[in-house]
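Left out: one protein chain. Kept in place: all the others.
Our next item is chain A:
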Amino acid sequence: MACQGLSKGETVSSLRAESENLKAKLEEERSKLHDVELHQVAEKVEALGQFVMKTRRTLKGHGNKVLCMDWCRDKRRIVSSSQDGKVIVWDAYTTNKEHAVTMPCTWVMACAYAPSGCAIACGGLDNKCSVYPLSLDKNENLSAKKKSVAMHTNYLSSCSFTNSDMQLLTSSGDGTCALWDVESGQLLQSFHGHSADVLSLNLAPSETGNTFVSGGCDKKANVWDMRSGQNIQSFETHESDINCVRYYPSGDAFATGSDDATCRLYDLRADREVAIYSKESIIFGASSVDFSLSGRLLFAGYNDYTINVWDVLKGTRVAILFGHENRVSTVRVSPDGTAFCSGSWDNTLRRWAGYSFRFVYCCIWTL
């Protein structure tokens, strides 16, 4: 961001005073529009009935903690990465492993599937994000075609392809996010504004333009313009690290999961937090969140080994899912919304499906 020249008489203390004034003004402007709570608006919406949600498949094969996963757009394949340095591509139908890559580092904290389904990106303690084209030949050594794209000065925490295989967005423990050209490895844009490790990023749904949200250890969630690098909006209401950020399907809001044991919903047009998903009994951090297709359900994985399912509008919990035997590190809903997958420090991934009784007109038992 270009910095204007200093005006005469500006000192650190005069600027600090102005900064405090502006922060107060920002709070005041936001409060003026805070006329109602989301759950009050949603009072007349029918409550969701009892939920039936079960593990349909358990994917075993990682030798250590699963840290990250992503779905392929074909709604069938997933990629997962682990502390043991392995990145595996699975068929979530059959649980077959289709590809496996051994990274030169441990703690592969980030992985992502390319939109074409023909490549994956991953990285972690190597401070890089590398792209591996996926070969149809299962005997081919994927590492031979590895391409190093992103270079940070600290660990890679999260990565995502943009709308094509050509650009990659990354976030890092070095406090920055960055946009890269995959082919050349060139840095296209960098995003500065977090004052500590950035832990997660998520691209806005494509209809809403070129923005993304990031969250980190400075307890802030920032919304960025991808082209200019400008920090458009910033939200700071969490009381601890933000581990995960995900957009609401319409692109008008996003949810966060934090070490303060709450998940929160921030609306971009109201420019404020509009809901908190918490209970006194939930005291462990939320590591990962994702929405169902309509945005009505928020799935959140916690460090107490559970997954809580929240009614986004009413702010209530509609289900607790047990099954994992250690922290849940990642939760992602499939692209067609029929299932969601969770990854855990118990070395496994689970694919879950189910529904609310309220909506089922007739029971069709398929399994």
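The definition used in the following text is that a residue touches a chain if its C-beta (ideal position, glycine included) is under 8 Å from a C-beta of that chain, and two chains touch if they have at least 3 such contacts; residues count from 1.
In this section, contacts and distances are computed from a predicted model.
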Absent chain [UniProt protein name; select from "Guanine nucleotide-binding protein subunit gamma", "Large ribosomal subunit protein uL22m", "Septin" or "Phosphatidylinositol glycan anchor biosynthesis, class T"]: "Guanine nucleotide-binding protein subunit gamma"
Identified contact with the non-displayed chain, of A:G193, A:G215 or A:G257: A:G193
Selected from A:G61, A:P115 or A:G337 as touching the chain missing from the view: A:G337
Contact partner of the left-out chain, one of A:F161, A:Y248, A:Y302 or A:W345: A:Y248
Absent-chain interface as seen on chain A, which is shown: 1, 3-4, 6, 10-12, 15-16, 18-19, 22-23, 25-26, 29-30, 33-38, 41-42, 45, 48, 56, 75-76, 93, 193, 230-234, 248-250, 252-253, 267, 269-272, 274, 292-297, 312-313, 333, 336-340, 353-356, 359-360, 364, 366-367
